[in-house]
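Every protein chain of the complex appears in place save one, which is left out.
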Amino acid sequence: MDLLEYQGKRLLASRGIEIPPGQVAETPEQAREAAAAIGGKVVVKAQVQIGGRGKAGGIKLAENPDEAFEHATAILGMDIRGHIVKSVWIEAASAIKKEYYASVTFDRAARKPLVMLSAVGGMDIEEVAASQPGALVRRHIDPLIGFQAHDARWLVYHAGIDEEAIKGTMAVLHTLYDAFVSLDAMLVEINPLVLTEDGRVIALDAKVTIDGNAVYRRPELADVGDILPDDPQERMAKERGVTYVKLDGDVGILGNGAGLVMSTLDVVALAGGRPANFLDAGGGSKADEVVTALEVLLSDEKVKVLLINIFGGITRCDEVAEGLLTALGKLGATLPIVVRLDGTNEDEGRAIIRDRAPSNVVVEGTMLSAAAKAVELAKGQA
Amino acid sequence: MDLLEYQGKRLLASRGIEIPPGQVAETPEQAREAAAAIGGKVVVKAQVQIGGRGKAGGIKLAENPDEAFEHATAILGMDIRGHIVKSVWIEAASAIKKEYYASVTFDRAARKPLVMLSAVGGMDIEEVAASQPGALVRRHIDPLIGFQAHDARWLVYHAGIDEEAIKGTMAVLHTLYDAFVSLDAMLVEINPLVLTEDGRVIALDAKVTIDGNAVYRRPELADVGDILPDDPQERMAKERGVTYVKLDGDVGILGNGAGLVMSTLDVVALAGGRPANFLDAGGGSKADEVVTALEVLLSDEKVKVLLINIFGGITRCDEVAEGLLTALGKLGATLPIVVRLDGTNEDEGRAIIRDRAPSNVVVEGTMLSAAAKAVELAKGQA
Amino acid sequence: MSILVDATTKLVVQGITGREGAFHATRNKAYGTQVVAGVTPGKAGQDVEGIPVFNSVDDAVEATGANTAMVFVPPRFAADAILEALASPVETVVAITEGIPAHDMLRVYTHMKSTGKTLIGPNCPGVISPGVATVGIMPTQVFQPGRVGLVSRSGTLTYQISKELALLGIGQSTVVGIGGDPVVGSSFIDILGRFDADPDTDLIVMVGEIGGSEEEQAAEFIAANMSTPVVGYIAGFQAPPGKQMGHAGAIITGSSGTAAAKKEALEAKGVRVGESPTEVAGLVKQALTE
Partner (left out) sequence: MSILVDATTKLVVQGITGREGAFHATRNKAYGTQVVAGVTPGKAGQDVEGIPVFNSVDDAVEATGANTAMVFVPPRFAADAILEALASPVETVVAITEGIPAHDMLRVYTHMKSTGKTLIGPNCPGVISPGVATVGIMPTQVFQPGRVGLVSRSGTLTYQISKELALLGIGQSTVVGIGGDPVVGSSFIDILGRFDADPDTDLIVMVGEIGGSEEEQAAEFIAANMSTPVVGYIAGFQAPPGKQMGHAGAIITGSSGTAAAKKEALEAKGVRVGESPTEVAGLVKQALTE
């Protein structure tokens, strides 16, 4: 679960990391009021769950409340790489002396938390990491021992943090690691972490990603809430707890288990087709979940053919077949549907389709032949 | 650092373990007022840093405030195995259904925390441990992982805690372990932990020992304070930060390093003498510490002969010799003093004594001969 | 022969009185696995289709000699259950539970490494040594005894590839689902090493997917340490970059996590990689007949 900048900042601030004073605004008028309350120059920042806001024009400096109103008017409603801006964060402009980068994330390969620090912060930290590898220092942490004072010292000295910012940066690193653990985060990142002209070390941005499996035990996240996607299918899928990602093809794909669904996408592409989506109804899919998944897929007008690829394990193929019939009865879809059922109760499942499904539903015996058939049908529809 | 019962109880209560309502009293009148405020039957309990209070008559049930006054009068000022009672804890009497035992301590051999639980609690837990070893169950905890739910389950099921007390006892164990860690304790013990007639699990006693090296980082212990011993020498030693234990002989002993001092006691005993004390001036003793140590020893009238056994390492023998002269000059002691100096700057040290010390001070070349000489002198004084 | 699970496996099922736990414990037993005990705190003395239930793993081990634990308890309590198994004499733990918080697993994994024990999963389908024993939730009818080892981050994809192998008459020594979570107890490398040491495994199929760098690390390990041939498969060539794909793990982290990069890394170390399950089975057939 990705948090918006201001949500992440408030969580860091409540733990002791300094941030500039700021307020959220959902209308230009609120933005003007916020700017007036804060006083002086302010920055108007689009609140979206994606990077590259600055380049897209989603961050603007305002000299006064009226300018804040103007910028908010421009930014609210903006589409930044598929994300519609619904709120802006108005914060006091800072007198920046130096920009650093600091983060704590999960290193899957090492199976340890990884703390990264750079004295060269700012927007393009990935470019810094690539072009000046020595400028971004990394230190793995033993999660049972936790982040220690020597880790903080090692990081600030090796990153070459300015003398006057060493103490403040070490304190930020300790708090950042504490936030990582106490929020069940997968990532906490401050970019830029700023040394101000008057010698304070403050967070000008915050990117926080929370482990969805642990939100239940973090009451301070209760009012953060998950943000629904703008895309209608993605929104529907998320509301119903189905894993769905929209792609740009025309072969709708439904499978059980992420690996099998990814493999199905690949096989469709190898057969010359273009997948319209990734949809995983789950490793233990029941009839209900199949109905839900089909509703998501059938609501997408770009989908010309549906490929259903199920390998029954816990999932029983006869239940999937019943779910398909239920969904078709309810939704009355007429597009071609290719079904491949294998595994637990495969014979019963195939028999249900053969005997009771409408004529737009065909059964194929293998994943490969099912993909080929779906691609052939999609080309026929084009 | 040992806490008094009520201090330990309050620390446990602040973490969520239920205790009976109670108040501290330092006079019989305060005891009467406390009993009146609490209402009903109360228990008047001597607050001393030693076990066996009940057997010594330090715990009495009072039916009403006047009885509480009478019991407090009897108990305050009582000498319980060398500890003078200076305060009593007045608490509401509990309707006891069952008595359990629970503790978390430090197992040196395993170098792990050890949690112990018994469904057979009450005064003589050591006897229970000896006579019914199965009745006291023990579980080591990995300090990096901490106390887990499965540890609590294992303990309550294996100890045979009554069904209705299982949930409450598990909660107490979690809190007890948390107290052990968050107080930097060496021991937290509840005996008895009580299942009341109305089904609550509450602590009727608390024994808490804190690691003196960690008190600095536990602000909640700030007003607990260390309790000074009643014995004048032990009190003086504690005030001055010298490790001193009074024994019942007449050969006063001063050495540097606990092992060497213990060894000196043994060698004096082997030579037929009786040590008057254990006094370790520290492995890195300086002249000042020697002066302090001598002041403690010389204030004890039972000491007939002094044996000073120093092996210089960090400690320099010439500094010890100077300290001895300073102390003698200040205190003017005339009892026989046997000095043995070895190690760093031994020649200089011996020369200082030989040349400048009064005639009651003799130098011996070895630990064995020094002990023999001291014993001989002590017998001459008898 | 086989790895991890065999005729000597004596299984204790944690969470056996739950719906899923009871169902799969019974199925595992029906397949031939020695399912000797179950654990549900407070339910000692009960039984699940003849399998005795105990209050703790320790009690189960003491009474039955169990040497392997399978964890079926809900995600909020699963880390505790795995730690309980690790604290007991049990040597191997297979955690099926999906949805365990990643920070819980970080701590459990780090602790597990210091115990010298083996953890498979969590969020995995388990382990099957076809014809001998199964621990987990895999549909047993898909597998047949043979001499090919299979290790996979994905459940249903494992079944698909086993099915393709079966169509060519190829069976498995052992099939291991290591799970797709960010932190799993055993990595590709851990399992590849075990297969390499197994005299009854002639070839290994490694089924990876996009995200992380485990497949790249495995490629290095194969080249440096292994003599048994490996055939690889990577799912996710068509996956959009940077989107999360069901498994929390399948997030592309830089270019190293793409399917193309993984395929390249493996091929650079001499591992043949198929682009579809069907092609993988063909490569296995070819390698076995060389």
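So that you can tell them apart, the chains are marked A, B and C in the order they are listed, and the count of residues begins at 1 in each.
Heads up, the rule we're going with is that a residue touches a chain if its C-beta (ideal position, glycine included) is under 8 Å from a C-beta of that chain, and two chains touch if they have at least 3 such contacts.
All figures in this text were calculated on a predicted structure; none of them were measured in a lab.
Per the touch definition above, the residue from A:55, A:81 or A:153 contacting the chain not shown is A:153.
From the set B:192, B:252, B:312 or B:349, the residue in touch with the chain omitted from the display is B:312, counting the whole complex. Although one chain is not drawn, the whole complex shows that of B:261, B:327 or B:377 it is B:261 that touches it. On the side of chain B, the interface with the absent chain consists of residues 106, 108-109, 111-113, 142-144, 181, 184, 186, 211-214, 216-217, 243, 245, 247, 255-263, 265-270, 275, 278, 280, 283, 311-314, 342-344, 366-368, using the contact rule stated above. Mapped onto chain A, contacts with the missing chain fall at residues 142, 144-145, 148-151, 153-154, 157-158, 166. Even with one chain removed from view, chain C keeps its contact list with that chain: residues 113-114.
Basically, only the chains that are shown with their structure count from here on.
The distance from the centre of chain A to the centre of chain B, with each centre set as the mean of the Cα atoms, comes to 58 Å.
Chain B and chain C have Cα centroids separated by 54 Å. Computed centre separation for the pair chain A/chain C is 27 angstrom, with centres defined by C-alpha atoms. In chain A, the residues that touch at least two other chains are 144. For chain C, the set of residues touching two or more other chains reads 107, 111.
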